[in-house]
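Note sheet for the following structure.
Note that this complex is displayed minus one protein chain, with the remaining chains in position.
So that you can tell them apart, the chains are marked A and B in the order they are listed, and the count of residues begins at 1 in each.
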Amino acid sequence: MPSALVAIAFMLLADMDRWIATEPDLGGVCAVAALSDGRVATLNGDSGVVRLGSGESATTLDLSRTLHQPRGLTQSGDGRIFVADTGNHRVMYFTSDGAMLGGFGGRGTEGYRMVSPHDVAVGAKFAAVADTGNDRVQLYQHGGSYLGSIDGAPGDPMRQPEGIAIDAHNRIWVADTHNHRVLCFSPSGEVIHRIGTWGNFPGQFMEPSGIDASDGHILVTDRLNHRVQVLDATTGAAIESWGMHSFVPRQGEGRVHYPADVAILQNGDIVVAEPFEERIQRFGTTGAAIESPAQMPPGVQSHFGPVAATDGRFFCTWEPELRAIHVFDLDRRTPVRLSTFGTPGTAAGQLGNLSAMAIDAAAGRLWAVDATNARIHEWTLTPPPPDQPRFDPTMATLTRSAPLPQAGPGDLALTGEGLVFLDRNRAEAWTMSGEGRHRPIGLDLLRDPVAAVAVPSETGQRPRFAVLDAREKVIQLHGTWPGLSSEARSIALSSLEDPVDLARLSDDSVVVVDRAAHRCHRFSIDGTELASWGERGTAHGQLWRPAAVVVDHHDRIIVLDHGNHRAQMFSPDGTWMMTFGTGRAWTSDQERQAASPAAGTKDQ
Amino acid sequence: MQSTHAVPPLLAATLLISGCVSTGPGTTHRSTMTEDGRYRINWHITPDAPLTPNEYFEMIVTIENRQGDAPPQEFRFDATMPAHRHGMNTLVTATRTGETSWRLQDVNLHMPGEWVMTFDVTDERGVMHRASETVTLE
Partner (left out) sequence: MKYTTTASLAATLLAMQASASAMPPPIKRAALSASPVPQPPENPTNRVADDPAAQQLGQALFFDPNLSSTRDVSCATCHDPARAFGDGKAVAEGLQTGTVNTPTILGTAHHRWLFLDGRADTLWSQALGPIENDLEMGGARTDVVRYVASTPHLARAFTEVFGSLPDVSDEARFPEGARPGTPQWDAMTEQDRAAVTRSFVNLGKSIEAYERLLQPGESDFDRWVASIRNEARDDSILGEAAVRGFTLFAGDAGCMRCHFGPMLSDLEFHDLGIPPRDPAAPPMQGRGGGYSKLRASEFRADGPWSDAAESSKARRAAAARIGPEHWGAIRTPTLRNVAHTAPYMHAGQFATLSEVLQFYNTLDGQVRRHSHAEAVLVPLNLSDAQLADLETFVRTLSGDPPADALRHPPEGFGISEP
């Protein structure tokens, strides 16, 4: 047996030694917390439902009317449930029966305000909030009084920290997510430990997300490395890691896939939340030592991030693990990957976490908004001649990189007159260029605009926009849409669970992806549903937490099938046409010709 | 024993440069423009020598602002091998020697093959403008 296979077999064995149980079918699960009675609490980030305990005996707290896309929870010593109400930019707390007791925060950059907080911890003496969008940690007294904030060390700021824990010595442990490290602070804000750099060796991290502290150990979910790391709380040394999934999504029990959060239960067991797998897994405290990083299979290299763009012919997405952008030519029998480019880092022109892209190959331009580095990058593109598609790592040349006042999630839309950036955290729209943000445009936005498409102006008119608001579950239609009555200025999406992106077809119908429901819906602009397709699964045509959608110039709908590490192409009526990744593609013709039925579980 | 460092025959370097104009008599006196035409970067190796793989060398860079008087705020040099998806093994030290000139130390293109040298000029508003130049070393 080749050594690499021996290594993988060993890891599976080691993980099975540690693995205790899996609780599947927890759609939307994004955070876990230990309860004082020994049970585990889980948070559904899609719906805002908190569940105390497991199985049929669990208590369900439906907080959906209060919370919007929450990402973190914890229980205080007196039994209250604290939730990082991320989409509402605040922290809320409840009784264990779900009765709301209060909250603090609210969108803003002032000391006590927050932007997109992802986690909250309550220690013996104070509470701490990972104020992710403001790149800092906030401290509060138990009574809710604001104590102050920690931005990092002088000249060494945090970047979008997503996880926070307080240990028994009142030290504050922070998953400094987009600096790819773990920080430990004293209550007065002095740095005690800086642990890790970008990478996958033991002690390194790629987007650490959740963190918990107990009994001399710090546990960290190392999201893009698909593993849990255990640190020594005294020295900061990496002492264990496990879980890295090796070949495909759905790999099975004991393997970890995009873990988001971790909690140490009263009995020492460890619970890991995996939003993509829609499950939690329970592990024992004893197990393998540091595992050898698994073999990196081709599938892992098609871990598309949740951002996509097209100009009709060229499709671009990106791969967070590589911090690299892929460009495909869609005008081939199957999409051809033309280039992969990008360098990780924080210097101007290097890539952090991208939140939006736009491409206009005819103009020879590609743009990306970099949420980590608060910049917009611009590349020139020199695609190969249509009859000579070939891979060229130098096809894109970075030409400019401009700072943004703040950058977070949002979307880029090309209007024909230029770029518009939809700033989700601030519910604002701005004109943009490779030289940065210019002026706000007068779009009357709602509370959580997550995606926009623009229709270039005709005969001097202002461009039309369709804007998806995830909080209100509505598509707003701005500008003059042909044939649209003055009453129908929006499309209600109330039946959808978690709409995250939209795209427009040439007949002005729009397609929306519902991440939590694993479905796509196509609507006419008067709100009539024209088609709907998709279900959770890995076969062709099935989806797993789809994250983005674009439409090419043949009106083919391309869905970024995020949880399956692939893209899929559908006709306007939802008929599956093709599945593709960086290395392979499957077409409906091939499948018809294949002797065996669907090969949808193959990796890309 | 007195050590004598016998230099092996220098490898010829092929410079594949698009749109650049030689500005001086030396082997590596070159100039290149940022894509938006705002800055012209003039550079040469000092002491003048052909580009050779895996040799440490220094560069002198001067920058002309073609669209105004404001001097660059910052300058940064890097080089990568796109086909290899990695860059240099050294951190180049860029020392500002004048309002528009820099001295670069510890440049080392450590492998043969295609390198893309990047000259990043940051303007007074913090916008980075990049000029790129491709060199192929054998």
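The criterion applied here is as follows: a contact is a pair of C-beta atoms (placed from the backbone, for glycine too) under 8 Å apart; a residue touches a chain by one contact, two chains touch by 3 or more.
Remember, it's a predicted structure, so these values are computed and weren't measured experimentally.
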| item | value |
| --- | --- |
| Touch criterion as defined above, residue of B:Thr46, B:Asn65, B:Thr90 or B:Thr134 at the omitted chain | B:Thr90 |
| Chain B residues that touch the omitted chain in the full complex | 1-9, 11-12, 53-54, 56, 83-93, 105-106, 110-113, 138 |
| Residue numbers in chain A that touch the chain omitted from display | 2-7, 10, 197-202, 204, 289-290, 292-297, 300-301, 321-322, 344 |
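Note that only the chains that are shown with their structure count from here on.
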| item | value |
| --- | --- |
| Contact set on chain A toward chain B in their complex | 322, 324, 340-341, 343, 347-349, 380, 393-394, 397-403, 434-436 |
| Touching residues on chain B, where the partner in the complex is chain A | 34-36, 76, 80, 82-83, 85, 87, 114, 116, 118, 120, 122, 125-130, 132, 134 |
